[in-house]
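Let me begin by handing over the structure; questions about it come next.
Of the protein chains in this complex, one is absent; all others appear in place.
Let's turn to chain A:
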(Lines give C-alpha, C1' and ligand atoms only; values in the text may rest on other atoms or scores of the structure.)
Protein backbone atom coordinates (compact mmCIF):
# COMPACT_ATOMS: atom_id res chain seq x y z
CA UNK A 1 0.00 0.00 0.00
CA UNK A 2 2.93 2.26 0.67
CA UNK A 3 3.10 3.15 -2.96
CA UNK A 4 5.55 5.96 -2.25
CA UNK A 5 3.86 9.17 -3.11
CA UNK A 6 7.18 10.82 -2.34
CA UNK A 7 8.77 8.91 -5.17
CA UNK A 8 6.12 10.12 -7.57
CA UNK A 9 6.55 13.63 -6.28
CA UNK A 10 10.31 13.49 -6.63
CA UNK A 11 9.92 12.20 -10.13
CA UNK A 12 7.46 14.99 -10.83
CA UNK A 13 9.91 17.55 -9.50
CA UNK A 14 12.80 16.29 -11.55
CA UNK A 15 10.51 16.23 -14.55
CA UNK A 16 9.36 19.79 -14.05
CA UNK A 17 12.58 21.23 -12.73
CA UNK A 18 13.70 22.57 -16.08
CA UNK A 19 10.67 24.41 -17.44
CA UNK A 20 9.54 27.16 -15.06
CA UNK A 21 6.90 25.05 -13.34
CA UNK A 22 3.35 26.17 -13.91
CA UNK A 23 2.22 24.14 -10.97
CA UNK A 24 1.21 24.97 -7.45
CA UNK A 25 3.91 23.89 -5.03
CA UNK A 26 3.00 23.19 -1.41
CA UNK A 27 5.97 21.56 0.33
CA UNK A 28 5.28 19.07 3.08
CA UNK A 29 7.95 19.39 5.78
CA UNK A 30 7.21 16.12 7.49
CA UNK A 31 8.87 13.87 10.00
CA UNK A 32 8.61 10.17 9.52
CA UNK A 33 11.62 9.39 11.70
CA UNK A 34 12.64 10.17 15.26
CA UNK A 35 10.72 10.30 18.54
CA UNK A 36 7.84 12.32 17.06
CA UNK A 37 7.21 10.12 14.04
CA UNK A 38 4.09 8.62 15.63
CA UNK A 39 2.38 11.96 15.04
CA UNK A 40 4.35 13.05 12.01
CA UNK A 41 3.54 10.09 9.78
CA UNK A 42 -0.28 10.17 9.79
CA UNK A 43 -0.24 13.97 9.55
CA UNK A 44 1.96 13.91 6.47
CA UNK A 45 -0.14 11.15 4.92
CA UNK A 46 -3.39 13.04 5.46
CA UNK A 47 -1.82 16.14 3.98
CA UNK A 48 -0.53 14.30 0.91
CA UNK A 49 -3.70 12.31 0.33
CA UNK A 50 -5.95 15.36 0.15
CA UNK A 51 -3.79 16.97 -2.51
CA UNK A 52 -3.63 13.68 -4.39
CA UNK A 53 -7.42 13.62 -4.31
CA UNK A 54 -7.60 17.14 -5.73
CA UNK A 55 -5.18 16.24 -8.50
CA UNK A 56 -6.90 12.99 -9.37
CA UNK A 57 -10.51 14.09 -9.08
CA UNK A 58 -10.44 17.77 -10.10
CA UNK A 59 -7.14 18.00 -11.94
CA UNK A 60 -5.69 20.16 -9.18
CA UNK A 61 -6.98 23.52 -8.00
CA UNK A 62 -8.51 25.70 -10.69
CA UNK A 63 -6.99 23.44 -13.30
CA UNK A 64 -3.45 23.71 -11.91
CA UNK A 65 -1.89 20.55 -10.55
CA UNK A 66 -0.61 20.69 -7.01
CA UNK A 67 2.86 19.33 -6.32
CA UNK A 68 3.70 18.35 -2.75
CA UNK A 69 7.45 17.78 -2.40
CA UNK A 70 8.15 16.11 0.89
CA UNK A 71 11.19 16.81 3.04
CA UNK A 72 12.18 15.02 6.22
CA UNK A 73 12.85 17.30 9.21
CA UNK A 74 12.85 14.74 12.03
CA UNK A 75 11.31 17.59 14.13
CA UNK A 76 14.80 19.06 14.18
CA UNK A 77 15.30 22.77 13.60
CA UNK A 78 18.56 22.43 11.69
CA UNK A 79 17.03 19.96 9.27
CA UNK A 80 14.00 22.21 9.10
CA UNK A 81 16.20 25.05 7.83
CA UNK A 82 17.73 22.75 5.25
CA UNK A 83 14.30 21.60 4.10
CA UNK A 84 12.96 25.12 3.88
CA UNK A 85 15.92 26.33 1.84
CA UNK A 86 15.84 23.34 -0.46
CA UNK A 87 12.13 23.64 -1.25
CA UNK A 88 11.54 27.37 -1.33
CA UNK A 89 13.30 27.71 -4.68
CA UNK A 90 10.63 25.51 -6.33
CA UNK A 91 8.13 28.34 -6.02
CA UNK A 92 6.62 27.21 -2.73
CA UNK A 93 3.31 28.90 -1.91
CA UNK A 94 2.84 27.99 1.73
CA UNK A 95 4.54 25.99 4.46
CA UNK A 96 3.09 23.92 7.26
CA UNK A 97 6.09 22.53 9.20
CA UNK A 98 4.12 20.93 12.10
CA UNK A 99 6.75 21.99 14.61
CA UNK A 100 6.60 24.98 16.89
CA UNK A 101 10.41 25.19 17.02
CA UNK A 102 10.74 25.28 13.24
CA UNK A 103 7.85 27.75 13.09
CA UNK A 104 9.66 30.20 15.34
CA UNK A 105 12.66 29.98 13.11
CA UNK A 106 10.73 30.43 9.91
CA UNK A 107 8.55 33.38 11.01
CA UNK A 108 11.15 36.10 10.27
CA UNK A 109 12.66 34.22 7.31
CA UNK A 110 9.37 33.73 5.53
CA UNK A 111 8.31 37.33 6.07
CA UNK A 112 11.55 38.35 4.36
CA UNK A 113 11.04 35.84 1.54
CA UNK A 114 7.34 36.60 1.16
CA UNK A 115 5.89 33.12 1.65
CA UNK A 116 2.93 32.22 3.83
CA UNK A 117 3.42 30.18 6.96
CA UNK A 118 0.30 28.31 8.00
CA UNK A 119 0.38 26.80 11.49
CA UNK A 120 -3.06 25.46 12.45
CA UNK A 121 -3.19 24.61 16.13
CA UNK A 122 0.52 25.09 16.81
CA UNK A 123 3.32 27.61 16.42
CA UNK A 124 3.49 31.10 17.83
CA UNK A 125 0.11 31.96 19.34
CA UNK A 126 0.47 35.71 19.02
CA UNK A 127 0.77 35.28 15.25
CA UNK A 128 -3.03 35.45 15.45
CA UNK A 129 -2.47 39.19 15.42
CA UNK A 130 -2.33 39.90 11.70
CA UNK A 131 -1.39 43.51 12.36
CA UNK A 132 2.10 42.36 13.29
CA UNK A 133 2.43 38.97 11.60
CA UNK A 134 1.62 39.63 7.99
CA UNK A 135 2.78 36.26 6.65
CA UNK A 136 1.66 33.91 9.41
CA UNK A 137 -1.81 32.40 9.85
CA UNK A 138 -2.84 30.07 12.63
CA UNK A 139 -6.60 29.77 12.38
CA UNK A 140 -8.82 28.01 13.36
CA UNK A 141 -7.33 27.63 16.85
CA UNK A 142 -4.09 28.05 18.77
CA UNK A 143 -2.54 26.94 22.06
CA UNK A 144 -3.91 29.75 24.14
CA UNK A 145 -7.37 28.99 22.82
CA UNK A 146 -6.75 25.38 23.77
CA UNK A 147 -5.67 26.29 27.29
CA UNK A 148 -8.68 28.51 27.73
CA UNK A 149 -11.10 25.93 26.34
CA UNK A 150 -9.69 23.30 28.70
CA UNK A 151 -10.11 25.59 31.69
CA UNK A 152 -13.64 26.51 30.63
CA UNK A 153 -14.49 22.84 30.40
CA UNK A 154 -13.04 22.23 33.85
CA UNK A 155 -15.07 25.15 35.19
CA UNK A 156 -18.12 23.49 33.80
CA UNK A 157 -17.11 20.14 35.29
CA UNK A 158 -16.59 21.50 38.76
CA UNK A 159 -19.85 23.38 38.97
CA UNK A 160 -18.82 26.81 37.73
CA UNK A 161 -15.95 27.52 40.08
CA UNK A 162 -12.34 26.44 40.23
CA UNK A 163 -11.65 28.39 43.42
CA UNK A 164 -8.99 26.61 45.44
CA UNK A 165 -8.59 23.74 42.97
CA UNK A 166 -5.18 22.50 42.00
CA UNK A 167 -4.35 22.16 38.30
CA UNK A 168 -1.04 20.80 37.09
CA UNK A 169 0.31 21.49 33.64
CA UNK A 170 2.58 18.74 32.42
CA UNK A 171 4.45 19.94 29.36
CA UNK A 172 7.09 19.17 26.77
CA UNK A 173 10.02 21.35 27.80
CA UNK A 174 10.26 23.35 24.61
CA UNK A 175 8.66 26.33 22.94
CA UNK A 176 5.66 24.14 22.21
CA UNK A 177 5.05 23.09 25.79
CA UNK A 178 5.76 26.49 27.27
CA UNK A 179 3.26 28.33 25.08
CA UNK A 180 0.18 27.85 27.30
CA UNK A 181 1.87 28.78 30.57
CA UNK A 182 1.29 32.50 30.27
CA UNK A 183 -2.42 32.04 29.54
CA UNK A 184 -2.88 29.50 32.29
CA UNK A 185 -1.24 31.87 34.77
CA UNK A 186 -3.71 34.59 33.82
CA UNK A 187 -6.61 32.16 34.02
CA UNK A 188 -5.39 30.96 37.41
CA UNK A 189 -5.58 34.54 38.65
CA UNK A 190 -9.03 35.02 37.19
CA UNK A 191 -10.56 31.79 38.44
CA UNK A 192 -8.54 31.37 41.61
CA UNK A 193 -7.06 27.94 40.96
CA UNK A 194 -3.53 27.00 41.84
CA UNK A 195 -1.33 26.21 38.85
CA UNK A 196 1.72 23.98 39.05
CA UNK A 197 3.91 23.47 35.98
CA UNK A 198 6.00 20.34 35.50
CA UNK A 199 8.37 20.26 32.52
CA UNK A 200 9.31 17.00 30.81
CA UNK A 201 12.49 17.11 28.79
CA UNK A 202 12.30 16.00 25.17
CA UNK A 203 11.73 13.32 23.98
CA UNK A 204 9.99 12.43 27.24
CA UNK A 205 10.49 8.70 27.56
CA UNK A 206 11.34 9.14 31.23
CA UNK A 207 8.62 10.73 33.33
CA UNK A 208 8.79 8.88 36.63
CA UNK A 209 9.81 11.92 38.69
CA UNK A 210 7.07 14.12 37.23
CA UNK A 211 4.39 11.55 37.98
CA UNK A 212 5.78 11.06 41.44
CA UNK A 213 5.23 14.73 41.96
CA UNK A 214 1.70 14.48 40.60
CA UNK A 215 1.08 11.69 43.08
CA UNK A 216 2.39 13.80 45.94
CA UNK A 217 0.56 17.01 44.99
CA UNK A 218 -2.73 15.24 44.21
CA UNK A 219 -3.94 17.88 41.74
CA UNK A 220 -7.61 17.97 40.87
CA UNK A 221 -6.84 18.08 37.17
CA UNK A 222 -3.81 17.53 35.00
CA UNK A 223 -3.47 19.39 31.71
CA UNK A 224 -1.04 17.89 29.27
CA UNK A 225 0.99 19.42 26.44
CA UNK A 226 2.84 16.45 24.98
CA UNK A 227 3.83 15.19 21.56
CA UNK A 228 5.29 12.05 20.05
CA UNK A 229 6.47 9.20 22.19
CA UNK A 230 5.96 11.33 25.29
CA UNK A 231 2.16 11.01 25.05
CA UNK A 232 2.13 7.25 25.31
CA UNK A 233 4.50 7.31 28.25
CA UNK A 234 2.45 9.92 30.11
CA UNK A 235 -0.81 8.07 29.65
CA UNK A 236 0.80 4.83 30.76
CA UNK A 237 2.30 6.53 33.82
CA UNK A 238 -1.03 8.13 34.69
CA UNK A 239 -2.66 4.70 34.47
CA UNK A 240 0.11 3.26 36.64
CA UNK A 241 -0.46 5.71 39.48
CA UNK A 242 -4.22 5.26 39.08
CA UNK A 243 -4.76 8.91 38.35
CA UNK A 244 -8.45 9.41 37.45
CA UNK A 245 -8.22 9.47 33.68
CA UNK A 246 -11.25 11.68 33.17
CA UNK A 247 -9.39 14.38 35.11
CA UNK A 248 -6.47 14.18 32.73
CA UNK A 249 -6.89 16.40 29.66
CA UNK A 250 -4.47 16.61 26.76
CA UNK A 251 -4.12 19.27 24.10
CA UNK A 252 -5.13 18.23 20.58
CA UNK A 253 -1.58 17.00 19.90
CA UNK A 254 -1.87 14.56 22.79
CA UNK A 255 -5.08 12.94 21.74
CA UNK A 256 -4.55 10.44 18.97
CA UNK A 257 -5.18 6.72 18.84
CA UNK A 258 -1.43 6.06 18.88
CA UNK A 259 -1.18 7.78 22.25
CA UNK A 260 -3.84 5.85 24.11
CA UNK A 261 -3.70 2.37 22.61
CA UNK A 262 -0.43 1.26 24.25
CA UNK A 263 -1.93 1.82 27.73
CA UNK A 264 -4.82 -0.54 26.89
CA UNK A 265 -7.79 -0.43 29.25
CA UNK A 266 -5.84 1.86 31.56
CA UNK A 267 -6.33 4.73 29.15
CA UNK A 268 -10.11 4.48 29.29
CA UNK A 269 -11.68 7.86 30.01
CA UNK A 270 -8.68 9.96 29.02
CA UNK A 271 -9.79 13.24 27.50
CA UNK A 272 -8.24 15.41 24.86
CA UNK A 273 -9.11 18.53 22.97
CA UNK A 274 -9.84 18.43 19.28
CA UNK A 275 -10.57 21.16 16.78
CA UNK A 276 -12.13 18.95 14.11
CA UNK A 277 -14.08 15.78 13.68
CA UNK A 278 -12.52 12.36 13.27
CA UNK A 279 -13.42 9.08 11.64
CA UNK A 280 -14.25 8.00 8.12
CA UNK A 281 -17.97 8.83 8.23
CA UNK A 282 -17.57 11.93 6.07
CA UNK A 283 -18.62 11.88 2.40
CA UNK A 284 -15.10 12.88 1.33
CA UNK A 285 -13.87 9.41 2.22
CA UNK A 286 -15.97 7.94 -0.61
CA UNK A 287 -14.00 10.11 -3.04
CA UNK A 288 -10.72 9.39 -1.31
CA UNK A 289 -11.43 5.69 -1.59
CA UNK A 290 -12.34 5.95 -5.24
CA UNK A 291 -9.54 8.23 -6.42
CA UNK A 292 -6.74 7.71 -3.92
CA UNK A 293 -6.92 4.54 -1.83
CA UNK A 294 -8.24 2.07 -4.34
CA UNK A 295 -5.89 3.01 -7.20
CA UNK A 296 -3.03 2.58 -4.70
CA UNK A 297 -2.07 6.21 -4.55
CA UNK A 298 -2.41 6.58 -0.77
CA UNK A 299 0.58 7.97 0.99
CA UNK A 300 0.32 5.74 4.05
CA UNK A 301 -1.20 2.54 5.44
CA UNK A 302 -4.96 2.03 5.37
CA UNK A 303 -5.39 1.79 9.15
CA UNK A 304 -4.40 5.44 9.63
CA UNK A 305 -7.20 6.72 7.41
CA UNK A 306 -9.66 8.73 9.44
CA UNK A 307 -7.50 8.73 12.56
CA UNK A 308 -7.16 11.91 14.59
CA UNK A 309 -3.82 13.12 13.32
CA UNK A 310 -4.52 12.00 9.75
CA UNK A 311 -7.72 14.03 9.82
CA UNK A 312 -5.78 17.03 11.08
CA UNK A 313 -3.22 16.76 8.30
CA UNK A 314 -6.09 16.60 5.86
CA UNK A 315 -7.76 19.59 7.50
CA UNK A 316 -4.57 21.64 7.07
CA UNK A 317 -4.44 20.63 3.41
CA UNK A 318 -8.12 21.57 2.99
CA UNK A 319 -7.52 25.05 4.37
CA UNK A 320 -4.40 25.60 2.25
CA UNK A 321 -6.26 24.39 -0.84
CA UNK A 322 -9.17 26.71 -0.08
CA UNK A 323 -6.77 29.62 0.42
CA UNK A 324 -5.19 28.90 -2.96
CA UNK A 325 -8.65 28.73 -4.53
CA UNK A 326 -9.52 32.08 -2.95
CA UNK A 327 -6.23 33.50 -4.21
CA UNK A 328 -7.04 32.34 -7.75
CA UNK A 329 -10.42 33.98 -7.49
CA UNK A 330 -8.91 37.27 -6.28
CA UNK A 331 -6.05 37.27 -8.77
CA UNK A 332 -8.23 36.23 -11.70
CA UNK A 333 -5.80 33.59 -12.92
CA UNK A 334 -5.01 30.06 -11.86
CA UNK A 335 -1.23 30.18 -11.70
CA UNK A 336 -0.97 32.18 -8.49
CA UNK A 337 2.28 33.20 -6.81
CA UNK A 338 3.20 33.27 -3.13
CA UNK A 339 2.11 36.87 -2.55
CA UNK A 340 -1.30 36.20 -4.11
CA UNK A 341 -1.72 33.12 -1.98
CA UNK A 342 -1.12 35.21 1.11
CA UNK A 343 -3.98 37.47 0.03
CA UNK A 344 -6.04 34.34 -0.39
CA UNK A 345 -5.27 33.28 3.17
CA UNK A 346 -6.23 36.71 4.45
CA UNK A 347 -9.52 36.81 2.55
CA UNK A 348 -10.39 33.21 3.34
CA UNK A 349 -13.82 32.44 4.68
CA UNK A 350 -14.79 28.88 5.51
CA UNK A 351 -18.49 28.46 6.11
CA UNK A 352 -20.41 25.40 7.23
CA UNK A 353 -21.92 25.24 3.77
CA UNK A 354 -18.48 25.22 2.17
CA UNK A 355 -17.29 22.44 4.45
CA UNK A 356 -20.33 20.39 3.49
CA UNK A 357 -19.60 21.04 -0.18
CA UNK A 358 -16.08 19.75 0.35
CA UNK A 359 -17.50 16.53 1.76
CA UNK A 360 -16.67 17.40 5.35
CA UNK A 361 -19.94 18.59 6.93
CA UNK A 362 -19.50 19.74 10.55
CA UNK A 363 -15.89 18.68 10.43
CA UNK A 364 -14.49 22.03 11.58
CA UNK A 365 -15.78 25.32 12.82
CA UNK A 366 -16.57 28.12 10.37
CA UNK A 367 -14.16 31.06 10.36
CA UNK A 368 -13.35 34.16 8.39
CA UNK A 369 -9.96 35.80 8.37
CA UNK A 370 -9.39 39.53 8.21
CA UNK A 371 -6.32 41.69 7.94
CA UNK A 372 -6.07 41.92 11.73
CA UNK A 373 -7.42 38.48 12.63
CA UNK A 374 -5.25 35.59 11.55
CA UNK A 375 -6.33 33.45 14.46
CA UNK A 376 -9.92 32.45 13.88
CA UNK A 377 -12.54 31.72 16.52
CA UNK A 378 -10.38 29.26 18.45
CA UNK A 379 -13.11 26.87 19.51
CA UNK A 380 -12.35 23.26 20.41
CA UNK A 381 -14.27 20.20 21.46
CA UNK A 382 -13.48 17.67 24.16
CA UNK A 383 -13.20 14.05 23.15
CA UNK A 384 -12.92 11.06 25.42
CA UNK A 385 -11.23 7.74 24.79
CA UNK A 386 -13.36 4.63 25.00
CA UNK A 387 -10.87 1.83 25.41
CA UNK A 388 -13.41 -0.98 25.01
CA UNK A 389 -14.73 0.36 21.71
CA UNK A 390 -11.27 1.59 20.72
CA UNK A 391 -12.43 5.00 19.61
CA UNK A 392 -12.77 8.62 20.57
CA UNK A 393 -16.21 9.97 21.39
CA UNK A 394 -17.03 13.65 21.50
CA UNK A 395 -18.35 14.72 24.89
CA UNK A 396 -18.95 18.40 24.09
CA UNK A 397 -19.58 20.59 21.08
CA UNK A 398 -17.30 23.47 20.20
CA UNK A 399 -16.43 25.50 23.30
CA UNK A 400 -15.38 29.08 22.62
CA UNK A 401 -12.25 30.34 24.37
CA UNK A 402 -12.20 33.24 26.79
CA UNK A 403 -11.18 36.00 24.38
CA UNK A 404 -11.39 38.56 27.16
CA UNK A 405 -8.27 37.03 28.70
CA UNK A 406 -6.54 36.03 25.48
CA UNK A 407 -6.80 39.19 23.41
CA UNK A 408 -4.72 41.41 25.73
CA UNK A 409 -2.10 38.64 26.00
CA UNK A 410 -1.89 38.28 22.23
CA UNK A 411 -1.64 42.04 21.83
CA UNK A 412 1.13 42.26 24.43
CA UNK A 413 3.18 39.40 23.01
CA UNK A 414 2.88 40.51 19.40
CA UNK A 415 3.74 44.09 20.35
CA UNK A 416 6.87 42.83 22.08
CA UNK A 417 7.77 40.99 18.88
CA UNK A 418 7.05 44.03 16.72
CA UNK A 419 9.30 46.12 18.93
CA UNK A 420 12.11 43.57 18.88
CA UNK A 421 11.89 43.14 15.11
CA UNK A 422 11.28 46.83 14.39
CA UNK A 423 7.90 46.28 12.67
CA UNK A 424 5.09 48.77 12.33
CA UNK A 425 1.48 47.67 12.59
CA UNK A 426 -0.55 47.09 9.45
CA UNK A 427 -4.33 47.24 8.89
CA UNK A 428 -4.84 50.85 9.89
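Here, a contact is a pair of C-beta atoms (placed from the backbone, for glycine too) under 8 Å apart; a residue touches a chain by one contact, two chains touch by 3 or more; residues count from 1.
What we mean here is this: contacts and distances are computed from a predicted model.
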Identity of the absent chain, which is to be given by its UniProt protein name, from "DNA-binding protein", "Branched-chain amino acid ABC transporter permease", "Monovalent cation/H+ antiporter subunit D family protein" or "Glutamyl-tRNA(Gln) amidotransferase subunit A": "Branched-chain amino acid ABC transporter permease"
Given A:58, A:201, A:217 or A:386, the one touching the chain that is not displayed: A:201
Residues belonging to chain A that touch the chain removed from view: 2, 4, 6-7, 10-11, 14, 30, 32-33, 37, 41, 70-72, 74, 76-78, 81-82, 85-86, 88-89, 100-101, 104-105, 107-109, 111-113, 124-126, 173-176, 178-179, 181-182, 199, 201-202, 413, 416, 420-422
